[in-house]
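Contents: one structure, followed by commentary.
After this line comes chain A, so read on.
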Amino acid sequence: MRRLGGIFWSLIFLAVPILGVATFAVAPSYNIWLPKDVSEHGSSIDGLFYFILALTGVVFIATEGLLFWFLWKYDAAKAKGPATYIHGSHTLEVVWTIIPAATLLFLAIYQMNTWADVKMRRPAMAPTVEVVARQFEWRLRYPGRDGMLGTRDDLFLTNDLHLPVDEDVLVQLKSMDVLHSFFLPNLRIKQDAVPGMKIPVWFKAKETGQFDIVCAELCGWGHYKMKGRVTIESRADFDRWLEETYARQEATQPAPEDTAAAAAD
Partner candidate 1 sequence: MKQVFAATIVCGVLSCVGCGPTRVVAPGADAEAADRVRATLVSASTSSGTEQEAAATGTGWGTLKGRFTFAGTPSQPKALVVDKDTEVCSMGGMKLLDRSLLVDPSNKGLANVVVFARKTSRVKTAAAETPLVFDQKNCEFLLPVFAARVGQPVDVHNSDPIGHNTNIAGSSFNQLVPAGQGTAYKPDAETGMPTMVTCNIHPWMKAYAVFRKDGYVAVSAADGSFTISDLPAGETIEFQVWHERSGGPNGAVGLEKPELKWTPKGRFQVTLEPDAVKDLGTLEIPAASIGS
Partner candidate 2 sequence: MNRFSHVAFLLAAGCLLSAGCGRTPPASYRLNMVEATKQRLTTEQERQVATVLLAMFGTPDEPVALPETGLDEAKLRLASGPVRSDIVGRKNGLYREHCAHCHGVTGDGMGPTAAFLKPYPRDYRPGVFKFKSTERADKPTHADLLRILRNGIAGTSMPSFALLSEPQIDALVEYVKYLSIRGETELSLMRAYFELDDDANGILPETREFLVDETLTPIAEKWKSAAAAQIVVPDMPADIDLAESIAKGKELFYGDKANCVKCHGVTGLGDGQANDYDDWSKAIVEINKEIEGGLAKAGKTSTSGMSAEDAAEHRKQVAWLGRFSQVVDGDALVPRTIPPRNLRLGVYRGGRRPLDLYYRIHAGINGAPMPAAKGTVPPEDIWHIVNYIRSLPYEFDGELGADRPMVARDRF
């Protein structure tokens, strides 16, 4: 009876590494994996992710396997003899401290370049757009034709971010009220918007398409639906869109779809 109990618990613990590996193996076919990456630096971030995943995966399987093995082999129902008490092995402890420390140090150094690319090596350019996070939306402000933010010809929008493809883009991130986080999953960008700070965020998109902006810092009851949309398009399309939207903002006559003729529904 007790032996069965021992077998049961050992197998339960064996299930952890087996199921853990199985879910990771099966997830991509269920589309539960990293979102499609369309950014330039995304590949190095993903590379880091995979590297750490492999490293920790190996360690995980090894330690879980050992755990199972010890549970199985040294089960009290089977191993009848008295337990041996050791005072610990100094060598073992040094080894299993040095190796993880060295690994972590390696990782810290290995990722520095990627971190600097994303967070430190700011391109010398004027902001393409200012994103102000607000409960519960993303308010956008494009500098107008004069290229300067904060002048009369700025373009104001909500939630509908457009950016040119294959070009460096600089986003000036602010928050109007509480902490938010500007998260573009498909561009591997995530930056907290801190009230009182103007934070630059830069990246280059390599493909066109429409992708999500989501908020990644709990900001209130509407955090779950604080969604925006980023449209990456060619420079020509982007310029045309800017012109059209600016013309709409400066409208002195109602749009055709807003007039009585159209209201005959």
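A word on the picks: all candidates are chains of the complex that A comes from, given by their letters.
Throughout what follows, contacts are C-beta pairs under 8 Å (C-beta built on N, C-alpha and C of every residue); 3 or more make two chains touch, one makes a residue touch a chain; residues count from 1.
Just so it is clear, the model here is predicted, and its values are computed rather than measured.
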The one of 1 or 2 that touches chain A in this complex is candidate 2
Could you list, by residue number, the parts of chain A that touch candidate 2 in their complex?
132, 135-137, 139, 141, 150-152, 156, 158-160, 174, 176, 221-222, 227-229, 248-254, 257-260, 262-265
